[in-house]
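Chains shown are a subset, placed as in the full complex.
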Amino acid sequence: MDCRADGRTADKLRPFILDRDVPGAAPGRVLVRAGNTTILCTASIDEEVPPWLAGKGKGWITAEYNMMPGSTAPRKRRDRGVKLDGRTSEIQRLIGRSLRAGVDLSAIGERTITVDCDVMLADGGTRTASITGGFVALVEALRTLEDFAGKPLPLVDTVAAVSVGIVDGKALLDLDYREDVRADVDMNVVMTGQGKFIEVQGSGEEATFDQEQLFALIALAKQGIAELTQKQRETIGLSGLKLR
Amino acid sequence: MDCRADGRTADKLRPFILDRDVPGAAPGRVLVRAGNTTILCTASIDEEVPPWLAGKGKGWITAEYNMMPGSTAPRKRRDRGVKLDGRTSEIQRLIGRSLRAGVDLSAIGERTITVDCDVMLADGGTRTASITGGFVALVEALRTLEDFAGKPLPLVDTVAAVSVGIVDGKALLDLDYREDVRADVDMNVVMTGQGKFIEVQGSGEEATFDQEQLFALIALAKQGIAELTQKQRETIGLSGLKLR
Amino acid sequence: MDCRADGRTADKLRPFILDRDVPGAAPGRVLVRAGNTTILCTASIDEEVPPWLAGKGKGWITAEYNMMPGSTAPRKRRDRGVKLDGRTSEIQRLIGRSLRAGVDLSAIGERTITVDCDVMLADGGTRTASITGGFVALVEALRTLEDFAGKPLPLVDTVAAVSVGIVDGKALLDLDYREDVRADVDMNVVMTGQGKFIEVQGSGEEATFDQEQLFALIALAKQGIAELTQKQRETIGLSGLKLR
């Protein structure tokens, strides 16, 4: 198998780091790095749920995604005062939906946990790294709640994500920015630690793909997510946690 | 195979109608109906491209999606003066991307074709019906251009879409609203007339799905799209057109 | 009397159609056509009144007016996220005020009825056709309320409207777009079925008019509205209704 610009084989992840030693006031904080891509994930807890969920004894998890001004050169403009662009809105809906699939919302009380994903350096795969890192920040935040002191956390399973794509006709795992730009097909896959799918989003921009390619991409993603799950478990020590 | 609330079998589409006899000033106009779901699709041509595409000799296709106030009861508020909500933005990005995959943008000149999908009655599957109907409006609009008088239209292939989902553990084709609300997994699939994938978006809201289910949904979608493609061809008479 | 571009005499309405067979979820739905001008009018009922009217035992009727993107060529931009332009706001205030004059608001309960007028094809006279058609949609919506089952509807009178204007020194009834553009004086008149005025709005843009012209325009409008009232009565069968 030929190697890529950075020497990786087609089925190899970029170096992946989850760093929990980050300054901040939010109860959950993780700096996630996938190659150059660097994202600050913080999870904050609000003792209220959105109005439409009030009084149902259930909690809520939501996410916000943001490219910091220094995350790209030239500088990324802030989205202050302008309407949220479609891409950002789509990404943060995906992150929120994915994280909710990993938590037993009926067991966290009438609270909202907001996971903020602020991209410090963007080099491809920011939405999937946000999910993988955001899940760890979310677990950290849950750990600060007295309700769960000495008890298993209300987790269904771990949640991790990776991007795959077809570049020059070849299926690649974990695309960096240069590969992403050249990809004919781009797919994001979100899975649980036990290998169930949460989300599959494959899309050909001015291109199409056949069923064989679709299945090859899915296989590649499964393998990558298995590795990321392992990193998550090491970081948050879930081995000792009973998943619900 | 048991039948559904409306008596359909799991693999059966709702009655599907493409009506080209619609008042309006836009060059392409189609009323699409899938069961109760009714959408007015119009395609307008602007002799300009967005700034970032100017001077490249290439055209652009974009879409706008809107729920009309009378499309739901209680009434759907207009999104005037408020920021576009995430769902709407995500849907119209999907429609635009899907339609672009069916047209040879380098062959339509420096024009923008905007496909507007205004939902008159919402009963599930509005985004996929918008794609299937919007493609027909787009073709109608292309036909009004003198550039293609007596020549084949600059089409790569036809484009159609359908929703599939898992309800009560069973894979169903073309969900109506009541089914959609109860679905554990919801998937939208966009394909060309020749059976290539343009977009696959499967998502479990507070649920997961395994690989077997994923593949079953894809098979069901392929079959439904083949039928819709047939309807499109009858409506727009593409049999006589040479696809590029 | 010389005839106009479309062969009409000065005092002749365009062909006028009220079509109640329209898909949608709102309880009142009418497609109104005056010549080419085509407008979808829907009336929705909300079991609440605006805050300033709460607790007074009285209902409210309001209207929204919108040009659909395909109603003009070139395409009409949506007013999403931008402030409502003055013309639109003025038109929907006029429609709401006019419709309220035809209904006994103290007899409809603490409800808000919103009449939405979405222009599908614009060829002059959209605001007056919105009033004439919107009144029919409003009546349809009132009919769905159980309060009035087997009782007369809480109507004061029917409400209809027409435009008149002075083109090349001559007073004309029911201007189409080309005539409207050339008009020195433009007047919209709203009246009840029994011949009372609700609204008279005459305006010379960079032009003036004398009293004789004013009175001629009013006479022409009265005659046109009498015909439109007849069409409304045929459509909604008000002959059997006791007006309050």
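Going in written order, the chains are labelled A, B and C, and every chain counts its residues from 1.
Everything that follows uses one rule, which is that a contact is a pair of C-beta atoms (placed from the backbone, for glycine too) under 8 Å apart; a residue touches a chain by one contact, two chains touch by 3 or more.
Since we're looking at a predicted model, the values are computed, not measured.
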item	value
Given 3 visible subunits, total identical subunits the whole complex contains	6
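As a convention for this text, only the chains that are shown with their structure count from here on.
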item	value
Set of chains adjacent to chain A and to chain B	none
Intercentroid distance (Cα basis), chain B paired with chain A, Å	29
Whole-Å gap between the CA centroids of chain B and chain C	34
Between chain C and chain A, distance of the C-alpha-averaged centres to the nearest whole Å	53
Junction residues of chain A, two or more chains touched	83
Residues of chain C defined as touching chain B within the complex	22-27, 29, 33, 36, 38, 40, 42-44, 46, 64, 66, 68-75, 78-84, 114, 116, 118, 120-122
Interfacial residue positions of chain B with respect to chain A in the complex	83-87, 89-90, 92-93, 97, 100-101, 105, 157, 187, 192, 195-211, 214, 218
